[in-house]
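Got a structure for you, questions after.
One chain of protein is taken out of this complex; the other chains stay put.
Chain lettering (A, B and C) follows the sequence in which the chains are written, and residue indices restart at 1 in each chain.
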Amino acid sequence: MPDLPYDLADLHDIPGTTIFTADSARRAYHLHRFCMSLMKEENRQRFRADEAGWLATFAMTAEQRDAVLARDYNRMIALGGNIYFLVKIASTDGISVAQAVSTMTDLDVADYTAMMIAGGRTPQGNRSIKGGW
Amino acid sequence: MPDLPYDLADLHDIPGTTIFTADSARRAYHLHRFCMSLMKEENRQRFRADEAGWLATFAMTAEQRDAVLARDYNRMIALGGNIYFLVKIASTDGISVAQAVSTMTDLDVADYTAMMIAGGRTPQGNRSIKGGW
Amino acid sequence: MARITAGVTTSHVPAIGAALDNGKTAEPYWAPIFDGYAPSRAWMAEAAPEVVILVFNDHATSLMLDVVPTFAIGCADAYTPADEGWGPRPVPVVEGHAELSAHIAQSLILDEFDMTLINAMDVDHGLTVPLSLMFGAVDRWPVRVVPIMVNVTQFPPPSGDRCWRLGEALARAVASFPQDLRVQVWGTGGMSHQIQGPRAGLINRAFDTDFLDRMVGDPQSLRGITHLDYLREAGSEGIELITWLIMRGALGEGAVERHRFYHVPASNTAVGHLVLENV
Partner (left out) sequence: MARITAGVTTSHVPAIGAALDNGKTAEPYWAPIFDGYAPSRAWMAEAAPEVVILVFNDHATSLMLDVVPTFAIGCADAYTPADEGWGPRPVPVVEGHAELSAHIAQSLILDEFDMTLINAMDVDHGLTVPLSLMFGAVDRWPVRVVPIMVNVTQFPPPSGDRCWRLGEALARAVASFPQDLRVQVWGTGGMSHQIQGPRAGLINRAFDTDFLDRMVGDPQSLRGITHLDYLREAGSEGIELITWLIMRGALGEGAVERHRFYHVPASNTAVGHLVLENV
C-alpha cells in the first residue's frame, strides 16, 4: 500500500455517509443485478405486478429483499447497496430522486425540498463524527 | 502521443502478421459477436445446422460472412478479425487450433505439424519485410 | 492537426434533463438554471467545436455491476441514450468519432495510462444532460463525442492528481491527431452533493465557489485535494468534481474564463458551470 496524505480510517468518520467499496459491491452484487433489471420496461412491469416474485429471481439475501420491499434505502446501503443502482427502484416507483433521497434523512420530502431551496444541508458539524466540525 | 523507442510504422513491417487494433476491433465487432455466440452449445448446433442462417442474425459485412463460410482465416483477419475470437469457429468445427492455423500458412496440416516438431518456423528472414532479416 | 480550443465544466443532474424533456424550463424552479446557461449556448454557436471529449461518470448504467474501470474510453460509432428506469431520454443518438477515440486510446496507453476501451455501450444522463444544457433541444447533436468515463463511485477513484495528468496526456493525444479538428474537453458532474444516507442534501457553497475560483486562477492547487477532502467537504457524490481536473489538465495554463454560473439547488445538487477558452 502506498503512503497516503490522509488516514483511510477517516473515511468512516464522515457523519451519515457510507463509503462504497469493492467489498460492498460484492455483498450487493445480486441486489444490484435486480436494480439493473429495472432498466427494461418489461421488467419494471413484472416487478410492479409481483414485487416479491420478481425479487425471488435474484440471489440476494433475505435482508436485502426485505429492505427493497420496505423501500428502506438506508438499510439497502448498509447491506452493500450503492445509490446509483438503488435510484432505479425510485424511478420504477415513479418518484423523483429527491423524494427517494429524502427518506434517508431526518426530513420529509416537503421539508427536504425546502432545505435544498434554502441552500442545502450545511457542512457545519457534518464533516467529522469524532471532531464534530 | 509520447515518444517511443521504435517507429509505430514498423508494426506493419513484420512479414505475414497483422496487428490487431481498436480500428480492427470496430470493423470486426459483429463478426466477433458471432464468434462469441459459439461459446454456447445450442448456438454451435444452430450454426452447424444452418451456417448462413445463423450468420445472418449478426450485422457483419457480406465479405466477413463469406470468409466465415469459406473458413478463410487470413481473409477474416484482413477484415478485422482476431484469432482469439476466430478459433472458436475451429473448435465448433471440431478441428484443432493447429489445424486451423495451418490453413493460413503455405503448409498443409501434416507439413505444418512436422515443421513444429522440427522446432517451428525460423525467425530468420521473418522479422522484417523491408530489411529481409 | 486537431487542437483543444476550449473546456467546459458542468453539473449533469438528471432532473435537469427531465425538466428539459418535459417542457419545464420556464418554471420558477428551473428558469434560473436554464438562464444561467444561455450565455454558454450563445458562445457555443461561435465556438462550433467538431468533437467534444466528454469526461463523465457512468451511474450504474453501462458499467459498475460486472466491470468497474478506473478510466474508460468509448470507441464506438454511436452511443444510444440509456433507459435509466423511466425510459430513455427523448434526445438524439450520440455520434462518436471512432478514429479519434482509437487514436486517443492508443496514445494514452503508450503514455502509461491503463485505459479500458469500450466498444459498445449506452450512455446515461452524465453524458446527455451536458449536451442538452449546451446545445438545447435539437434533432441532431451538432458535435461528435469521445466519451471518457471515470470511476468516482467505488472507492478508491483515481486521485485528482492522476486525473490532471490524464488531462495532460489527453492534450498530447489530441495534438498528434493528423486531421484538423476543433476539439473541446468537457468535465461533467459535481458540484457539492450527497444523495445517500442521513447527510443527504449536503451543499458546501464555500467549497464550490473556492473550487470555481481556483479552476480559473490557481488550477494546479486543485491537484492536492484528497478523496477524503472531497467526501467530507463536497459530499459523497461531489467527488465527481475530479472529472473537472481532467478537463483542466487538458487545457492550457493560460486558458481564460468566458462564463461562470453557480446555483443551488437542482434537485439534490449544487449546479456549477465554467467555460474556459484556450487563447
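The criterion applied here is as follows: contacts are C-beta pairs under 8 Å (C-beta built on N, C-alpha and C of every residue); 3 or more make two chains touch, one makes a residue touch a chain.
These figures come from a predicted structure and were not determined experimentally.
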In the full complex, the chain left out is in contact with A, B, C
Full-complex contact with the absent chain, from C:E46, C:D66 or C:E253:
C:D66
Please identify, in ascending order, the residues of subunit A that touch the omitted chain?
1-2, 4, 21-23, 25-26, 29
Spell out, residue by residue, where the missing chain touches subunit C.
65-72, 106, 109-110, 112-121, 154-159, 162
Subunit B positions in touch with the non-displayed chain are 4-7, 10-11, 14-22, 24-25, 29, 32-33, 35-36, 38-41, 44, 73-74, 77, 82-85, 87-92, 94, 96-98, 101-102, 104-107, 112, 115-117, 119-123, 126-128
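Basically, only the chains that are shown with their structure count from here on.
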Could you state the distance in Å from the CA-based centre of subunit B to that of subunit C?
39
When centres are defined as mean Cα positions, the distance from subunit A to subunit C in whole Å is 23
Between subunit A and subunit B, tell me the centre distance in angstrom, where each centre is the average of that chain's C-alpha atoms.
46
Touching at least 2 other chains, the residues of subunit C are none
